[in-house]
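Now for chain A:
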Amino acid sequence: MRYLLVEDNAELAAAILKRLMLDGHAVDHAGSVAEAQDWLETASYDLILLDVMLPDGDGRELLRRSRADGGTPVIMLTARSQICDRVSMLDQGADDYITKPFDFSELEARCRAVLRRRGGSPRNEIAIGTAFFDPSSGRLRKGNETTELRNRETRLLEALARHAGQVMSKERLLDSLFSFDADVTENAIEVYVGRLRKRLEGTDARIETVRGLGYRLDLPR
Partner candidate 1 sequence: MRPLASIRQRLTFLLAGVAAVLSILSWLTVSEFARRAVGRAQDNVLAASVTSIVETLRAEEGEVQLELPYSAFSMLGAISEDRVFYRAVAGGLLLTGYGDLPEPRPEPPEPGGVVFATADYVGETIRMASATRIVAVAGNRVPVSVTVAQTTTGITQVARDLSRMAALLSVAFFCIAVTLSAIAARASLKPLSEIAGAVARRGPSDMRPLRRRAPAELSPLIEALDRLMLRLAGSLRRSEDFIAEAAHRIRTPLASVRMQSELALGEARTSSDRARLRLIIRAVDESSRSAGQLLDHATVAFRAEDLARDPVDLSKLALRTADAIRPTATMRDIEISLRADPALVSGDAVLLDTALRNVLDNAVKYSPVATDIHIAVGVEGGEAFVRVCDQGPGLGGGPLDALTERFRRGETAAGHVGSGLGLTITRDVLRAHGGRLILSNRDPKEGGGACVSLILPSA
Partner candidate 2 sequence: MRLAHLALGLILLAGTLSAQPAIEDRHVYEGSSPTVLRILSTADLSVFDPYLAAFHRANPAIGIDYSVVSSADLARMIRKGAAYDLALSSAMDLQFKLANDGHARRYRSEATQALPGWAGWRDLIFAFTAEPAVIVIAQDALAGLEIPATRRDLITLLREHPGRFRGRIGTYDVRKSGLGYLFATQDARATDAYWRLSEVMGRLDPELYCCSAQMIDALVEGELVLAYNVLGSYARDRLAASASDALAVVEMEDFANVMLRTAIIPRQADAPELAGAFIDHLIGIGLRSAAGSWPLPALSGIDAAQAAGFGPIRLGPGLMVNLDRLNRRNFLRAWENAVRQGADAPAGAAPAARENSAPPRK
(Lines give C-alpha, C1' and ligand atoms only; values in the text may rest on other atoms or scores of the structure.)
Protein backbone atom coordinates (compact mmCIF):
# COMPACT_ATOMS: atom_id res chain seq x y z
CA MET A 1 0.00 0.00 0.00
CA ARG A 2 1.13 3.49 -0.75
CA TYR A 3 0.15 6.12 1.76
CA LEU A 4 0.55 9.86 1.75
CA LEU A 5 0.72 11.32 5.22
CA VAL A 6 0.14 15.06 5.39
CA GLU A 7 0.98 16.19 8.91
CA ASP A 8 3.00 19.17 10.02
CA ASN A 9 3.88 17.96 13.52
CA ALA A 10 7.18 16.26 12.97
CA GLU A 11 7.17 13.90 15.98
CA LEU A 12 3.65 12.69 15.30
CA ALA A 13 4.40 12.29 11.63
CA ALA A 14 7.56 10.32 12.41
CA ALA A 15 5.67 8.01 14.78
CA ILE A 16 2.88 7.34 12.30
CA LEU A 17 5.42 6.84 9.52
CA LYS A 18 7.29 4.36 11.58
CA ARG A 19 4.19 2.38 12.47
CA LEU A 20 2.95 2.29 8.91
CA MET A 21 6.31 1.23 7.57
CA LEU A 22 6.56 -1.47 10.25
CA ASP A 23 3.33 -2.83 8.78
CA GLY A 24 5.01 -2.95 5.41
CA HIS A 25 3.43 0.05 3.73
CA ALA A 26 5.16 2.59 1.52
CA VAL A 27 4.61 6.06 2.97
CA ASP A 28 5.49 9.54 1.76
CA HIS A 29 5.32 12.43 4.16
CA ALA A 30 4.35 16.02 3.44
CA GLY A 31 4.57 18.78 6.06
CA SER A 32 2.48 21.35 4.23
CA VAL A 33 -0.23 21.78 1.58
CA ALA A 34 2.32 22.79 -1.00
CA GLU A 35 4.51 19.80 -0.33
CA ALA A 36 1.50 17.51 -0.44
CA GLN A 37 0.57 18.96 -3.79
CA ASP A 38 4.08 18.22 -5.13
CA TRP A 39 3.77 14.63 -3.99
CA LEU A 40 0.30 14.24 -5.46
CA GLU A 41 1.52 15.51 -8.81
CA THR A 42 4.38 13.01 -9.01
CA ALA A 43 2.92 9.86 -7.48
CA SER A 44 -0.40 8.15 -6.97
CA TYR A 45 -1.54 6.84 -3.60
CA ASP A 46 -3.95 4.28 -2.23
CA LEU A 47 -4.86 6.43 0.76
CA ILE A 48 -4.18 9.91 2.07
CA LEU A 49 -4.00 10.68 5.78
CA LEU A 50 -4.66 14.35 5.96
CA ASP A 51 -4.25 16.71 8.88
CA VAL A 52 -6.76 19.56 8.96
CA MET A 53 -4.53 22.31 10.23
CA LEU A 54 -1.44 22.90 8.19
CA PRO A 55 1.02 25.80 8.34
CA ASP A 56 0.24 27.04 4.83
CA GLY A 57 -3.48 26.37 4.75
CA ASP A 58 -6.40 24.22 5.56
CA GLY A 59 -6.26 20.50 4.86
CA ARG A 60 -9.82 20.70 3.72
CA GLU A 61 -8.66 22.80 0.80
CA LEU A 62 -6.53 19.88 -0.38
CA LEU A 63 -9.40 17.55 0.30
CA ARG A 64 -11.62 19.47 -2.06
CA ARG A 65 -8.97 19.35 -4.75
CA SER A 66 -8.32 15.61 -4.44
CA ARG A 67 -12.08 15.09 -4.56
CA ALA A 68 -12.09 17.07 -7.77
CA ASP A 69 -9.56 14.85 -9.52
CA GLY A 70 -11.65 11.92 -8.65
CA GLY A 71 -10.10 9.77 -6.44
CA THR A 72 -7.82 8.82 -3.68
CA PRO A 73 -9.62 8.00 -0.44
CA VAL A 74 -8.91 10.43 2.39
CA ILE A 75 -8.97 10.02 6.13
CA MET A 76 -8.76 13.25 8.00
CA LEU A 77 -6.68 13.58 11.12
CA THR A 78 -8.23 16.28 13.19
CA ALA A 79 -7.59 17.97 16.46
CA ARG A 80 -11.02 19.48 16.28
CA SER A 81 -13.56 17.48 18.11
CA GLN A 82 -16.41 19.90 17.77
CA ILE A 83 -19.48 18.14 16.57
CA CYS A 84 -20.11 20.56 13.74
CA ASP A 85 -16.63 19.95 12.37
CA ARG A 86 -17.18 16.22 12.35
CA VAL A 87 -20.22 16.60 10.21
CA SER A 88 -18.69 19.21 7.94
CA MET A 89 -15.68 17.06 7.15
CA LEU A 90 -17.79 14.19 6.00
CA ASP A 91 -19.97 16.59 4.06
CA GLN A 92 -16.91 17.87 2.26
CA GLY A 93 -16.08 14.39 1.04
CA ALA A 94 -13.65 12.86 3.48
CA ASP A 95 -14.09 9.09 3.64
CA ASP A 96 -13.57 9.09 7.37
CA TYR A 97 -11.87 11.05 10.08
CA ILE A 98 -10.14 10.32 13.31
CA THR A 99 -9.67 12.65 16.22
CA LYS A 100 -6.23 13.16 17.68
CA PRO A 101 -4.95 11.62 19.77
CA PHE A 102 -5.89 8.25 18.41
CA ASP A 103 -5.25 4.62 18.90
CA PHE A 104 -3.09 3.48 16.01
CA SER A 105 -5.02 0.28 15.77
CA GLU A 106 -8.16 2.31 15.32
CA LEU A 107 -6.47 4.23 12.54
CA GLU A 108 -5.51 0.96 10.92
CA ALA A 109 -9.04 -0.34 11.31
CA ARG A 110 -10.46 2.76 9.71
CA CYS A 111 -7.96 2.62 6.88
CA ARG A 112 -8.97 -0.96 6.21
CA ALA A 113 -12.63 -0.07 6.39
CA VAL A 114 -12.20 2.79 3.93
CA LEU A 115 -10.15 0.73 1.51
CA ARG A 116 -12.67 -2.10 1.69
CA ARG A 117 -15.54 0.28 1.09
CA ARG A 118 -13.75 1.77 -1.90
CA GLY A 119 -13.05 -1.80 -3.07
CA GLY A 120 -9.63 -0.60 -4.00
CA SER A 121 -7.36 -2.68 -1.78
CA PRO A 122 -5.16 -4.95 -3.87
CA ARG A 123 -4.42 -8.35 -2.40
CA ASN A 124 -1.66 -8.20 0.10
CA GLU A 125 -1.50 -11.78 1.18
CA ILE A 126 0.98 -13.33 3.56
CA ALA A 127 1.87 -16.95 2.96
CA ILE A 128 1.37 -19.07 6.07
CA GLY A 129 2.69 -22.42 5.02
CA THR A 130 0.29 -23.76 2.45
CA ALA A 131 -2.32 -21.17 3.32
CA PHE A 132 -2.59 -17.50 2.39
CA PHE A 133 -3.71 -14.82 4.80
CA ASP A 134 -4.90 -11.30 3.94
CA PRO A 135 -4.70 -9.20 7.11
CA SER A 136 -6.69 -6.32 5.66
CA SER A 137 -9.77 -8.38 4.90
CA GLY A 138 -9.23 -11.10 7.45
CA ARG A 139 -9.48 -13.86 4.81
CA LEU A 140 -7.64 -17.11 5.21
CA ARG A 141 -7.34 -19.21 2.06
CA LYS A 142 -6.58 -22.90 2.39
CA GLY A 143 -6.56 -24.43 -1.07
CA ASN A 144 -10.06 -23.80 -2.41
CA GLU A 145 -11.50 -23.05 0.97
CA THR A 146 -11.64 -19.49 2.28
CA THR A 147 -12.59 -18.68 5.84
CA GLU A 148 -13.18 -15.24 7.20
CA LEU A 149 -11.61 -14.56 10.55
CA ARG A 150 -13.08 -12.27 13.08
CA ASN A 151 -11.27 -9.10 13.77
CA ARG A 152 -9.45 -10.11 16.91
CA GLU A 153 -8.41 -13.40 15.37
CA THR A 154 -7.16 -11.53 12.33
CA ARG A 155 -5.13 -9.13 14.47
CA LEU A 156 -3.67 -11.99 16.50
CA LEU A 157 -2.77 -14.06 13.44
CA GLU A 158 -1.30 -10.96 11.78
CA ALA A 159 0.89 -10.32 14.82
CA LEU A 160 2.06 -13.94 14.91
CA ALA A 161 2.55 -14.14 11.12
CA ARG A 162 4.61 -10.94 10.94
CA HIS A 163 6.90 -12.42 13.55
CA ALA A 164 6.77 -16.00 12.37
CA GLY A 165 9.32 -18.16 14.10
CA GLN A 166 9.71 -15.69 16.95
CA VAL A 167 8.25 -16.12 20.40
CA MET A 168 5.56 -13.51 21.10
CA SER A 169 4.77 -12.87 24.76
CA LYS A 170 1.15 -12.86 25.84
CA GLU A 171 1.58 -9.23 26.77
CA ARG A 172 2.73 -8.21 23.33
CA LEU A 173 -0.01 -10.14 21.71
CA LEU A 174 -2.42 -8.38 24.03
CA ASP A 175 -1.09 -5.04 22.90
CA SER A 176 -1.52 -6.01 19.30
CA LEU A 177 -5.12 -6.67 20.11
CA PHE A 178 -5.01 -2.90 20.79
CA SER A 179 -7.49 -1.17 22.83
CA PHE A 180 -6.31 -0.86 26.28
CA ASP A 181 -9.58 -2.34 27.34
CA ALA A 182 -9.92 -3.54 30.84
CA ASP A 183 -11.82 -6.63 29.75
CA VAL A 184 -9.00 -8.11 27.71
CA THR A 185 -6.93 -10.30 29.99
CA GLU A 186 -4.06 -12.58 29.22
CA ASN A 187 -6.48 -15.49 29.67
CA ALA A 188 -8.42 -14.12 26.73
CA ILE A 189 -5.28 -14.62 24.60
CA GLU A 190 -5.43 -18.30 25.34
CA VAL A 191 -9.04 -18.40 24.14
CA TYR A 192 -8.15 -16.60 20.88
CA VAL A 193 -5.05 -18.75 20.31
CA GLY A 194 -7.25 -21.79 20.74
CA ARG A 195 -9.63 -20.50 18.09
CA LEU A 196 -6.78 -19.68 15.71
CA ARG A 197 -5.36 -23.17 16.04
CA LYS A 198 -8.71 -24.51 14.97
CA ARG A 199 -8.72 -22.16 11.99
CA LEU A 200 -5.29 -23.29 10.92
CA GLU A 201 -6.16 -26.95 11.01
CA GLY A 202 -5.45 -28.56 7.66
CA THR A 203 -2.47 -26.31 7.00
CA ASP A 204 1.08 -27.02 7.87
CA ALA A 205 1.39 -23.95 10.08
CA ARG A 206 1.07 -24.38 13.83
CA ILE A 207 1.11 -22.17 16.89
CA GLU A 208 3.42 -23.43 19.51
CA THR A 209 3.09 -22.62 23.18
CA VAL A 210 6.43 -21.66 24.68
CA ARG A 211 5.99 -22.20 28.39
CA GLY A 212 6.41 -19.11 30.46
CA LEU A 213 7.30 -17.00 27.39
CA GLY A 214 4.40 -16.98 25.01
CA TYR A 215 3.51 -18.30 21.59
CA ARG A 216 5.26 -18.83 18.30
CA LEU A 217 3.99 -19.44 14.77
CA ASP A 218 5.98 -22.21 13.22
CA LEU A 219 6.08 -22.60 9.48
CA PRO A 220 7.68 -25.55 7.73
CA ARG A 221 10.96 -24.80 6.11
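Inclusion criterion for the candidates: all candidates are chains of the complex that A comes from, given by their letters.
The working rule: contacts are C-beta pairs under 8 Å (C-beta built on N, C-alpha and C of every residue); 3 or more make two chains touch, one makes a residue touch a chain; residues count from 1.
Treat the numbers as computed from the prediction; the structure is a model and nothing was measured.
K.L.:
With reference to the defined contact criterion, which of 1 or 2 touches chain A in this complex?
P.N.:
1
K.L.:
Under the touch definition given earlier, write down the residues of chain A that touch candidate 1 in their complex.
P.N.:
So the residues of chain A in touch with candidate 1 come to 9, 11-12, 15-16, 18-19, 22, 52-53, 77, 79-87, 90, 96, 99-106, 109-110, 112-113, 150-152, 171-172, 175, 178-184, 188.
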